[in-house]
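For this depiction, one protein chain was excluded, whereas all remaining protein chains were kept in their positions.
Showing subunit A:
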Amino acid sequence: MATTACFVIVSRNDIPIYEAEVGSAAKREDAAQLHQFILHAALDIVQDLAWTTSAMYLKAIDRFNDLVVSVYVTADTHTRLMLLHDSRNDDGIKSFFQEVHELYIKTLLNPLYLPGSRITSSHFDTKVRALARKYL
């Protein structure tokens, strides 16, 4: 389990629709905004990279000090699943992304969910955290 991990799903309009601190490290007050800053800044890189490859998993694309940003881009709407982490478990991260993507698709299938709006489902949240414990 990674000590620091911050998972965000960013919609097509660069709006975060889901945020979760899934790291095992004790929460620090200023960590949340630093993580957001790093992830937000990495959007530029994703923008460049997403069009150069057909793979959805873009691997580690950006780093800030010892924190690495891994990104997974969904094929349809360019929703970005971004993970900020300090571990090097590449396979785990890939599996994590794939499973979360599946969860996200299930959310999209919900007729009451408006695509691009915030994901507030507690079920989704618990599932994501469970996946994080499993893979990261």
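Rule of thumb we're sticking to: a residue touches a chain if its C-beta (ideal position, glycine included) is under 8 Å from a C-beta of that chain, and two chains touch if they have at least 3 such contacts; residues count from 1.
Here, contacts and distances are computed from a predicted model.
J.: Per UniProt, what's the omitted chain called: "RNA polymerase Rpb4/RPC9 core domain-containing protein", "Translation initiation factor eIF2B subunit beta", "Manganese and iron superoxide dismutase" or "Trafficking protein particle complex subunit 8"?
T.: "Trafficking protein particle complex subunit 8"
J.: Of the listed residues A:40, A:94 or A:129, which contacts the missing chain in the full complex?
T.: The missing chain is touched by A:40.
J.: Which candidate, A:15, A:55, A:105 or A:130, sits in contact with the chain we can't see?
T.: Residue touching the absent chain, from the options given: A:15.
J.: Please identify, in ascending order, the residues of subunit A that touch the omitted chain?
T.: Residues in contact with the chain left out: 15-16, 29, 32-33, 35-38, 40-45.
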